[in-house]
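Missing here is one protein chain; the remaining ones are kept as they sit in the complex.
For subunit A:
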Amino acid sequence: MDLKDKLISSFMAFENNVDVEHPVHDVRMAAIKNFEEKGFPSKKEEAWKYTSLNSLQKIDFSIFPREENTLEYKDVKKYFLHEIDSYKIVFVDGIYSSYLSETTHDGVDICLMSAALTKPMYKPVIDVYFNKVASKDESLTTLNTAFSREGAYIYIPKNKMPKKPIEIIHFATGNEASILLQPRSLVVVEENAEVQIIERHQSLTSNDTLTNAVTEIFAAKSAIVDFYKIQNDAATASLIDNTYVDQKDKSVVNVHTFSFGGKLTRNNLNFYQNGEYIDSTMNGVTILGEKQHVDHYTLVHHMQPNCESHQDYKGIYGDSSIGVFNGKIIVDKIAQKTNAFQKNNNILISDKASINSKPQLEIFADDVKCSHGCTIGQLDEDALFYLQSRGIPKKEARALLMYAFANNVLESVRIPELKTRINKLIAKKLGVNLGFDL
């Protein structure tokens, strides 16, 4: 049985474990129907031209974990930003781990989707926001919607800001031969509220894992959201991340994506600007080696006047790694005075590595500033010589140049300890010890 058939037949078993009377279940049923019609996307589709899911579909994934697995904090501490205090929403093989988590209801709700989908007190929020910005026809998103049950639920009321950042971590233990995880998260940030979120998917096994995640983010008027995605997963872990952002007047949402690991990663990052004076930022640093594959597929839909969007994706590709950047910007006729900027700069450090970069601009307004730029190059030999002439060996010199290349994206990380941590990950990824913390 192929993965699609297996998923569809599992839906009935899934229904035995959820409240089918809840209105959300109507949403799930519509979603499974859409997935059944469309199936997994293929390379024939323009949006999936450079990324094939064929080999993943041949793996016999467990759809539900058979047993509850536990982890000791000391064994997974390094995956947390333990240098600072944070709220934590942690899942082990898709199941909430209360032991590793630190949730709160103190003025804000930082808890679980399973609770939000079942308890009446959350129903008003679920009714207004659940599945409202996520696509209802993109097949992988609807696959997640159909099985939506667990994930992070974050609700920040008007004028509030949680005392500390929130970490969302999804662990895969490998106690299952190979596992498919489908976390579903909802982040609602009300007027003038603010939140910082760090998200990570971490496989602890050499068994195959596939995560098909959906996160919906709603930023109300003047809300500020910083979302950091740390993708440094094991070589057998694949991720399809579908993130949908809905923004109202004067809100600011920044999504940073750091892609250093994993086997196959696809980031579908979608911004919808439903108001004026909105600021949307998408920044990324991708450093790949071996046969890693990362595909960044971004969309910004400017639907109202006077808004801005900024995209800055830096990529460094070694060995036989493959990168894809597809950045789509739509400016509606009404969206005058839009400023939309997109940059995608890449360095290939191996003859076998490749990058496909494609800007896609659809502009229907006439008074806008839109720019896009894509570069693909090698490391500057003169710069390398400069560093070597100071006694810095070639490997370290190359690493310094690559670090400098990605620096402006790193500078925009607003949690200093996270910035330090990412710098260390970069140094490790580049295989150097420069004798100081970058």
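Quick note on the criterion: contacts are C-beta pairs under 8 Å (C-beta built on N, C-alpha and C of every residue); 3 or more make two chains touch, one makes a residue touch a chain; residues count from 1.
Rule of thumb we're sticking to: contacts and distances are computed from a predicted model.
The protein name that UniProt records for the chain not on display, among "Beta-ketoacyl synthase chain length factor", "Phosphate transport system permease protein PstA", "Fe-S cluster assembly ATPase SufC" or "Ferredoxin", is "Fe-S cluster assembly ATPase SufC". Of the candidate positions A:D109, A:D295 or A:E396, contact with the hidden chain is made by A:E396.
When the whole complex is considered, the residue among A:A31, A:V188, A:L387 or A:I415 that touches the unshown chain is A:L387.
Mapped onto subunit A, contacts with the missing chain fall at residues 380-383, 385-394, 396-397, 400-401, 403-404, 407-408, 410-411, 434-436, 438.
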